[in-house]
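Please see the structure below; I have some questions.
Complex shown without one protein chain; remaining protein chains in place.
So, chain A:
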Amino acid sequence: MSGAARPPARTGGRDALVAAGLLLALWQGLHLYAGDAALASPAAALGALRQLAGTAAFWGHCAATAQAFAAALALSAAIGLALGLWLGLRRFAGEVAEPLLAGLYAIPKITLYPVILLVFGLGLGAKVAFGVIHGFVPIALFTLGAVKSLDPVLLRTARALRLSRAQTVRFVLAPAALPEIVAGLRVGFSLTLLGVLIGEMFASQAGLGFLIVNGTALHNVRLTTAVILTVVVLAVGANAALLWLDRRYVRRG
């Protein structure tokens, strides 16, 4: 990003508060415009959320989403990293596969949903698979890019030191490509979450995505708004935490 000096932390905090305030005002304004039947007010959504948090069913749905997401993220990361490393090291295979991966990234994968359902059946397997097909591509692309643009001197040094392939990956490639890989994991994290939630929106009887669609079907606007708020806060919070980790431990100095 920009190489400008970091703004003092206090302005950053104030900006975040102002932004949050503006978003709340926008929400309230939309609520006034659209009416109670379409969008609950922030206060009503918070009330509904407090009510929800008191029910065991809500936590069950949260756990279902968390379980599917954790499995999907682990698989996305494993597949994406392995594929990216392999394609990055094999120049020819990388050149063959990169546009295919980029094409896969840009197509509406949601259309593949029926196939996934037919293969995996309703439930956890389909949700996880849907998260994985969304999440592994950016991780693979970022890793591939990082490995490919690595300084060739590093690899030559590894060869001169007679490192084995595993050692090269462990001690040379992984540390050198880490910042890019972490950026890829952050994008993969978001897209995996998106995939899992969309999966829950059609073909699941559990999870936060199911709650949103169910609330819409039952015209329970307060429920829908409260669950969407939960998802947004969780997603933004996780993203902020990942960004912080990235800045604190990966891009030091």
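We take it that a contact is a pair of C-beta atoms (placed from the backbone, for glycine too) under 8 Å apart; a residue touches a chain by one contact, two chains touch by 3 or more; residues count from 1.
The definition used in the following text is that contacts and distances are computed from a predicted model.
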| item | value |
| --- | --- |
| Chain left out of the displayed complex - its UniProt protein name, from "Heme ABC transporter ATP-binding protein", "Formate dehydrogenase iron-sulfur subunit", "Bicarbonate transport system permease protein CmpB" or "Carbamoyl phosphate synthase small chain" | "Bicarbonate transport system permease protein CmpB" |
| Residue of A:L81, A:A126, A:L193 or A:A206 in touch with the missing chain, whole complex considered | A:L193 |
| Residues in chain A touching the chain absent from view | 1-2, 4, 7, 11-12, 15-16, 18-19, 30, 33-34, 37-39, 92, 95-97, 99-100, 102-103, 105-115, 117-119, 186-187, 189-190, 193-194, 197-198, 201-202, 209, 212-213, 215-216, 221, 224-225, 228, 231-232, 235-236, 238-240, 243 |
